[in-house]
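On to chain A.
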Amino acid sequence: MDFITNDNWLLTVGTFLPLAGVLVMMFIPRGNELLHKQIAVLTAVATLGVGIFTLFQFNFNKAGSLQFWVDAEWIPVIKSGYTIGLDGMSLPLYILSMIVTLFVMIYSWDHIPNPGNPKAFLMLMLVLQVGMAGTFVAQDLILFFVFFELVLLPMYFMIGVWGGEQRQYASLKFFLYTMFGSALMLVAFLALFWQVQKTNPDAVFSIPYLIGHSGDLSRPVQIWIFSGMFIGFAVKVPMFPFHTWLPDAHTQAPTQGSVILAAILLKLGTYGFIRIAIPILPVAAKAWAPYIGGLAVIGIIYGALGCLAQTDMKRLIAFSSVAHMGFVMLGISTLTPLGFNAAIFGMVAHGLITGMLFFVSGSVKDRYHTLEIKRLSGILKQMPKMGWIMGFCAMASLGLPGLAGFWGEFPAIVSAYSPAAGLSQPLFRVYMVIASVGTVLAAGYLLWLFQRVAFGEPTAEFAGLGADGDDPHGASAHGAVHGGAHVTHAVGAAVNDDHEHEAIHDVKISEWIAWAPFLVGIVVLGVYPQLLFRILDPATQVALQAFGKG
Partner candidate 1 sequence: MLINQFLLLAAVLFCIGVYGVIARKNAVMVLMSVELILNAVNLNLLAFALLHGGPDGHTFALYVIAIAAAEVGVGLGLILLIFRNKRTIALDELSEMKG
Partner candidate 2 sequence: MLAAETGWFLDHAYLIPLIPAISFALIIFFGKKMPMKGSEIGLASMAASCVLAMGVAYQWIQRVDSGSGEGGHAVSAFGSIGRAFRFAGAEGGEHVAAYVEPVIHKFVWWQSGGVEIGLGQRIDGLAVMLLLLVAFISTLVQIFSLEYLRGDRRYTHFFAALTLFSAGMLTMVLAENMVQVILGWEIMGLCSFMLIGHWWEEAANSRSALKAFFTVRVGDIGLLVGTGVIFFGASAYATKLGDGSSGFSIDTINQWALSGTGSKTVLLWGSVALFIACIGKSGQFPLHTWLPDAMAGPTPVSSLLHSSTMVVAGVFLVARLYPLFHTGLDINVAGQHFNLIAVIGGITIIIAAVLAFVQNDIKKVLAYSTVSQLGYMMMGLGVGAWTPAVFHIFTHAFFKCCLFLCAGSVSHSGSHHSFDMKKDMGGLRKKMPITFACWMVASAALAGVPFFSGFFSKDEIIDYADHNGYTVFFIVGLVGAFLTTAYITRATYLTFFGQARGAAAGEHHDAIDAHGDIVDHGVHDAHAVDVTAPDPLPDHEQTPVLAMAHDDAHGADHGPHESPLLITVPLMVLAFLALVAGYLNAAPWKIEKFTEWVAAAGDGVHFPELAHAEFEWIKAVPSIVLVALGFLVSLGICKALYGEKNNALKGITTRVAPLRWGYNFLWNKYYLDALYEKVIVAFVSGPLARAAYWFNQNVLDRTVNEAGIGARKFGGWIYRNIDQRVVDGAVNTSGAAARGTGSALQPTSSGKVNQYGALLFGAAAIGALVLVIVNT
């Protein structure tokens, strides 16, 4: 593994910059809400700025090597160092976390959930960003663990304080469940270290070091250590059957929490697999792969069935995450570069798409104060733009080619046809067929949702609330059946003005700003996936060195 130590201050700044914002906000009284919002957004912009600068400094020709490499002393007593670096696998996720945080902040501009207090809310979000970015750059197991856990707390408070009715239950469940996983993960990390130290007295916790020196571990030892990591990461992914915290956490979390949860937090688990578990313990990975693949396809089908049973829109979207992460895990379990690339692409795509779906459902909830599918209907009529955005995201989510979702799903399915050497081909081919059935179910639940919620006439309950769906231009259409457009234009416009202060608005300006990058990202990645594959490919080749070709 190569290390490039150019600009090695960059990652540290990028990771910890949000803390500066937190520090400033700490000394400002909480009443000054606008100032808090300004500082938070400014911090997020600055962080993203650093991220973009990182992007420019990144050597794309050597995406397989760890760049901006830092290996400083941190806690020498336990052989753990401040080791950070970035390669093609972590770069997209690192940048994604910054982007998501920034635009979630912008969305929060006029969407601070009850009980208010933007100071605390935004501060938590900044701390969360530190944890997420840190996890993606950490190249030391202990450092990774610290960041991994750092993410938990802000999320716990976000759900527990700003959540829905059952927030206490959901936040506790989320916290306990993930803590349980991380405990086993930590044990696994320690065991790994001690085992390596047996033969290498100067062992350290650095990931590249461990990748280089784990070869002497015996197969049973590897398998046991892997199982600890597996549970830790699988809970976070979440894989069937460790997923039950997810629907509750998502449903109860505030919109911003759900978006971050879906977009970034779930990726910490899958990232753990591809960064730590599989490269360090290749023998165990091979032994575990059929089971991981099996659980992944169960998750795909199971998540889809769960979706079909839901009556709440947000819960349905939450369940769909189980299915989508199933595709990601299926790609990972093939242990091929094709599958790994698909998995990382799927992570980014899922982050954008499901994040967007949560945004939309949050905005729908803001307007209708319910997400009960039965009570919603005809959103397209009352809020055409919102409705089309939702339709767009549903299409992206079910894997329409030309949008981002497809490039996570399709290569994952294809890669399952021919997994890494030594894995059972017939088994993975069965997985492949089951996963394809999953795409059909995905179309089923998403379009069914879309059909019930967006099409048709608004229910009586909300029928009178909206300014009629059409924007000024479209407003004429229902009046002017044929011709006579001029007068009707005027009438339509007048009517629209009358309804301006009604309860249900179409997409607001802050929502547009927050959503546009997501929507653009979905299209751009869908049309030109090479953007991502180019940097992923060298990195996954390195990560899979132990498995040889194909």
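Just so it is clear, contacts are C-beta pairs under 8 Å (C-beta built on N, C-alpha and C of every residue); 3 or more make two chains touch, one makes a residue touch a chain; residues count from 1.
Selection criteria: all candidates are chains of the complex that A comes from, given by their letters.
All values reported here derive from a predicted model rather than from experimental measurement.
Visitor: Which numbered candidate touches chain A here in the complex: 1 or 2?
Guide: None of the others touch chain A; the one that does is 2.
Visitor: Could you pull out which chain A residues touch candidate 2 in their complex?
Guide: Contacts found on chain A: 172-173, 176-177, 180, 241, 244-245, 302, 304-310, 336-342, 345, 378, 380-381, 395, 400-402, 406-407, 410-411, 413-418, 432-433, 436-437, 439-441, 443-444, 447-448, 451, 454-457, 463, 466, 468, 470-471, 473-474, 477-484, 487-488, 491, 495, 528-530, 533-534, 536-537, 540-541, 549-550.
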